[in-house]
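Here it is, the structure, as structure tokens.
Omission of a single protein chain aside, the complex is shown with its protein chains in their original locations.
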Amino acid sequence: MSSVAERIAAAGAGNAIELRGVSRLFGALAALNDITLTVRPGERRAVLGSNGAGKTTLLNCVTGDFPPTKGTVRFFGEDVTTLPPHERTRRGLRRTYQISLLFQRLSVRDNVYLACRGASRGRFSLIRTRSSDAIMQSVADLIVLVHLEQVADRLVGELAHGQQRQLEIALALAGAPRFILFDEPAAGLSPNERGDLVAILTALPPHIGYIIIEHDMDVALRVVESVTMMHNGRIFKEGAPREIEADPEVQQLYLGGGHG
Amino acid sequence: MALSDTGTARRPIGLEGDAFSRWLSQHSPTLLLGLLLVLLPAAATDFVLDQIVGWTLVLGMIALSLMFLAGYGGMVSLVQMTVAGLAGYSITVLGASSLPSISLFWPWWVAAPLAILIAVAFGTLAGALSARTEGIYTIMITLALASAFFYLTLQNWSIFNGFNGFTSVPAPIFLGVNWKSPVPLYYLILFCAGLSYVAVLYVSRAPFGIALQGARDNPRRMEAIGFNVMAHRIAAYAFAAVIAAVGGILLVWLNNQISPGTAGIQATIDLLVIAVVGGLGHPIGAFIGAFIYVILRTFALDALVAVGLDGRRFQTIIGLGFLVIVLFSPDGVIGIWRRWLARAASSRRGIGR
Partner (left out) sequence: MATALGDEGTARGARRGDALGRWINHHPLAALSLAVIVIFCLWLILAPWPQGFEDWFGRKRLFINALFNGITLGGLYFLVAAGFTLIFGLMRNVNLAHGSLYLFGGYMGYEAGVWTGSWLLSFVVAFLCCAIVGAAMQILIFRRMEGQDLRQTLVTLGLSIVFADLMVWVWGGNAIQIDTPDYLTGPVPTPIVVALKPSGDAIFLQYPRVRLVIFAAAVLIGIGMWLALHRTRIGMMIRAGVDDRDMLSVLGYRVQLLFVLVFAFGAGLAGMAGIVGGTFQSISLGEDSHFLLASLVVVIVGGMGSIPGAALGALIIGLSEQFGLVYFQNYATVATFVIMVVVLALRPQGLLGRR
């Protein structure tokens, strides 16, 4: 009994993310239904599926925003199923949100600063951070990375939608992430900004893996090495981007379904 | 909860290395006001010192603790007056009063820190209870806690001496100064109020303060970037309770008495009125609100009678004034001032061109 459990745990240690039998109910609706999924460290994976397929819910279960109703979630081998979101973040997990969740009444710089601070020590510090501190350099770098240096000291509430989406990405890159979950990061970006996004994703250090949910195939299939297809809360296909693109069932259900 | 707009947010995080003159010009109004307050005893009567300015500063301190929680943390805690009241009662019971049957007459340097400790423990506990629920529930829970404390002080005779409360709770004598007399007491109050004002202003731009504002704007995202939002909120309650507790002790020393009404439901609500009328967007709002309140309370009766109205309708004036602020300038007097400054600046620019 225990040796089996140990063997499973040992096998799991090799994976960045491992979901076993994860279900999530909203009332009677099963947004996720017995999901089993593994992603290797450094792997880049797209999760595709029609609206309401349960993709965002999947991310929420991984990050702990909504804990799963059933099943276990492991992060780099450790069972994090019952850990609160901030504990998972401190272990190197990051995410972006489909609908921007930003600090509207703080400046762009403060937003990025909080993300960097949250991933480091001194979260409760009563001593102000000096501009010469190392953390301020990483804040500045992140702001430059997403091209927001012009508006760095503006309140986030005053930014254009596209700029908020950029900031959303910056927040997920702060600290030293080991794995990032992107929830439709390209939604609301201009074609130019999409190009930047692809550049940012491909330029990430190879040890950082990610899962990306993306309706834009041009973005999604260019930046991943594997694809998971979801429908009605279940995974129904996994494979390399090419296989998925060629799969008739997938084409009928998803690619042909009016999403582009 | 968009009641306040923390204007400090725009300032970049670290610019303190810049020139001293920059700092000076930025803070010149505050420094000027501080200087004025320091010099005030030379010109003012004892009545003005204690009953107007002293009261303003003490009430302002307690309101400041509410402003800190509400403005930066989005938690409208009505328990701050109770924290102050508990500190006041504690120092009375542990220290000296006219009731030797209850008071323990411990020296002030034991009684005062213990009183602060008790009050902070209570404030933190109240925070822990209400921080678990979100937003509007905070008001309900803290108001209930505050009222429960009020009725407890009213009913309990063995510790709180019921309806009568305590009289003769003097400030102590130490360092050879009798802090009971008006001018030393005034300086003690001014020092504490000034210190807490500066502390709040400073902490609002420290990691702890920025994180608190982040938790106000978006607790879920705060969790997602690695902050334990609950812990942060509770810590904020503890921080605010320290300020309120010190204010409560000063309040007793200033009044020379304490009774259930000190932290009663009326006082609790008045404190919220003070903080909201002043404005939750900046720590100075607490003191502005307190000043308006003290002036009204001291002079409204006469003023009302002078214009031919019933002087007893003071509360109606307060209530109506509060309603006007909430309905038309939710960011309080500071908001009015800021908008006025902005308009003045834009019209000046218009003329310049």
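Letters A and B mark the chains in the order given here, with residues in each chain numbered from 1 onward.
Here is the rule we use: contacts are C-beta pairs under 8 Å (C-beta built on N, C-alpha and C of every residue); 3 or more make two chains touch, one makes a residue touch a chain.
Quantities reported herein were computed from a predicted structural model and do not represent experimental measurements.
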Chains still shown that are in contact with the chain withheld from the display: B
Full-complex contact with the absent chain, from B:269, B:301 or B:336: B:269
Which residue of B:49, B:64, B:111 or B:145 touches the chain not shown here: B:145
Options B:99, B:129, B:231 or B:336, residue touching the unrepresented chain: B:129
Residues of chain B (touch criterion as defined above) contacting the omitted chain: 1-3, 76, 129-130, 132-133, 135-137, 139-141, 143-145, 147-149, 151-152, 155-158, 265-266, 269, 272-273, 276, 310, 312-316, 318-320, 322-323, 326-327, 330
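The criterion applied here is as follows: only the chains that are shown with their structure count from here on.
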Approximate Å spacing (C-alpha centroids) for the pair chain A, chain B: 42
Chain A residues touching chain B - in the complex, by the definition given at the top: 63-65, 84-86, 89-90, 94-95, 97, 101-107, 109-111, 113-115, 117-119, 122-133, 136, 139, 152-155, 171, 174-175
Chain A-facing residues of chain B, complex: 2, 5-6, 9-17, 202-203, 205-208, 210-211, 213-214, 216-218, 220-229, 231-232, 235
